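Omission of a single protein chain aside, the complex is shown with its protein chains in their original locations.
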Amino acid sequence: MNDALDVTLRLLVVFVVFLAFPLIVGQTEHKVMAHMQGRLGPMYAGGFHGWAQLVADGVKFAQKEDVVPADADRRIFQLAPAVALLPYLLVLLAIPVGPGEGAVGQVVDAGVFFVLAVMGVGVLGSLMAGWSSANKFSLLGGLRTAAQLLAYELPMLLTAASVAMAAGTVSLVGILDAFEWWWLPWQIVGAVVFFVAGLAELQRPPFDMPVADSEIIFGAYTEYTGLRFALFLLAEYAGIVVLCGLTTVLFLGGWHGPWGADGLGWVWTLLKAAVLAFVVIWLRVTYPRLREDQLQKLSWTLLVPLSLAQIALTGIVKVVIA
Amino acid sequence: MTLAAASHGFLSPTGVEIAFLLVGLVTFGAAVVTVTTRQLVHAALWLVVALGGLAVEYLLLTAEFIAWVQVLIYVGAVVVLILFGLMLTRAPIGRSPEADSANRWAALTVAVASAAALVWVVVDAFRTTWIDLDGPAAGSTAVTGASLFQNWVLPFEALSVLLLAALVGAIVLSRKARPARAGEASPGGASPSGASRSGTSQTGGAR
Partner (left out) sequence: MAPVPGSGLAKGLAVTLRTMTKKTVTEQYPDAQPELPPRTRGVIGLFEENCTVCMLCARECPDWCIYIDSHKETVPAATPGGRDRSRNVLDRFAIDFALCMYCGICIEVCPFDALFWSPEFEYAETDIRDLTHERDKLREWMWTVPAPPALDPGAEEPKELAAARKAADKLAAQQQPQEQETDGPGQEDRT
């Protein structure tokens, strides 16, 4: 019975993290973005510097009417937000936070593959939403989503493969166990490529072509209202959490830090992920949106060659060491 | 692996076996709906269910690596590609009466024949081999990798040459259209290059 309790507890913790962290990232985005633009951001909700703004938003979304367009494909339209959101929950399950068995939801043997595979499924939600809305803008958004996924999945996979080569395992925990500090300069190109490709896969600015509001309203999510729309937004922020955690684990050494290795490893993981989340927001504030052709060009002419070069470098260093 | 119809009775199935059977039924049902539904996009989405069910079956057979690769490539890339193609050309909401194929009986015959052949081969090869769930996983990444690169290197490399050929073919196809297009200078040029891109990504993902 102890096992069942253990599993329940882990699932519960992961679920709470899944609900809380995206909100924290969202609130940080509100404030950081505001200050980077010389504004204050939300100041009222909750009293102290608007800390409860997203809670208030959630309450507002819950009150709104759930509208399904008359011509829409009803069931798929209603199913899409769940398909978009659930994969990130599953991915979160496999990301190790600290050393040892206790700090990961579920140890997955082929962790890297699991994580990338399931993250790719999330995009299906956007495609379903885009198609089933019976709206031209939604359809265009869905198309752009698909094109973007096809372009950026490849560099992401290749750079993840580079790390797996370096560590000699595809298990996330195994990669962290094998981590040495000098992997940082060794895999830096891969890290950047992975992070950028991840941003593109999450459709975060400056890669937010699929939801470009000045061109196609809000892409695949145009017709959504209320709670379903909120779920899509939550999926985006959960995606940020997952991407930052994953980059931390794969490239930045997760729980390894200059000091406090024993017991405080999880602090390092959270700290690194938080810094990465800040960078995500920072990039969003700084850069304008890429055009669709620029987006494709960046992936195929820059990121893919770079990731291939990174794999070659990894291979050479690996052979030399051996 | 023990040849043991004696130690494993068929009449007292374990939980894993029941799950395997149920998931198999779901997968089969989804596959049937995929080819019988009149709604094009629904067919693609039912394909996702079928492929996902297959991945779960792999998992239950302790082939974890194969399962995730199945999800990564088939659900993550191939179905997205199919949906992309459908949405790019035509994806009406509702039924498409012309989606019926005239040679469905021929297709059914071929499908049943190939399924029978596969089932026969698999049954003949494994008979009553059982996977020991308590021991080290027989299909873990390490085991798969070792057997792939020790026993099956030649087929693996041959396959990669095949994929390379597909890659080159895609590039050649997209290049060919160029001189013809130079005269008309139409915006239609986007689609051939798009096709080549998706082709490369698919092969890249498969590798």
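Labels A and B are assigned to the chains in the order they are written; within every chain, residues are numbered from 1.
Note that in this section a residue touches a chain if its C-beta (ideal position, glycine included) is under 8 Å from a C-beta of that chain, and two chains touch if they have at least 3 such contacts.
Remember, it's a predicted structure, so these values are computed and weren't measured experimentally.
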Displayed chains contacted by the hidden chain, counting the whole assembly: A
Selected from A:V32, A:L124 or A:V211 as touching the chain missing from the view: A:V32
Positions on subunit A where the hidden chain makes contact: 32, 34-40, 43, 282-283, 285-287
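Following the convention adopted for this analysis, only the chains that are shown with their structure count from here on.
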Complex contact set, residues of subunit B against subunit A: 39, 41-42, 45, 48, 64-65, 68-69, 71-72, 75-77, 79-81, 83-84, 86-88, 91, 93-94, 137, 140-142, 194, 197-198, 200-201, 204-205
List of subunit A residues in touch with subunit B within their complex: 71-73, 76, 108-110, 113-114, 116-118, 120-121, 123-124, 127-128, 130-132, 134, 139, 142-143, 146-147, 149-151, 153-154, 157-158, 169-171, 296, 300
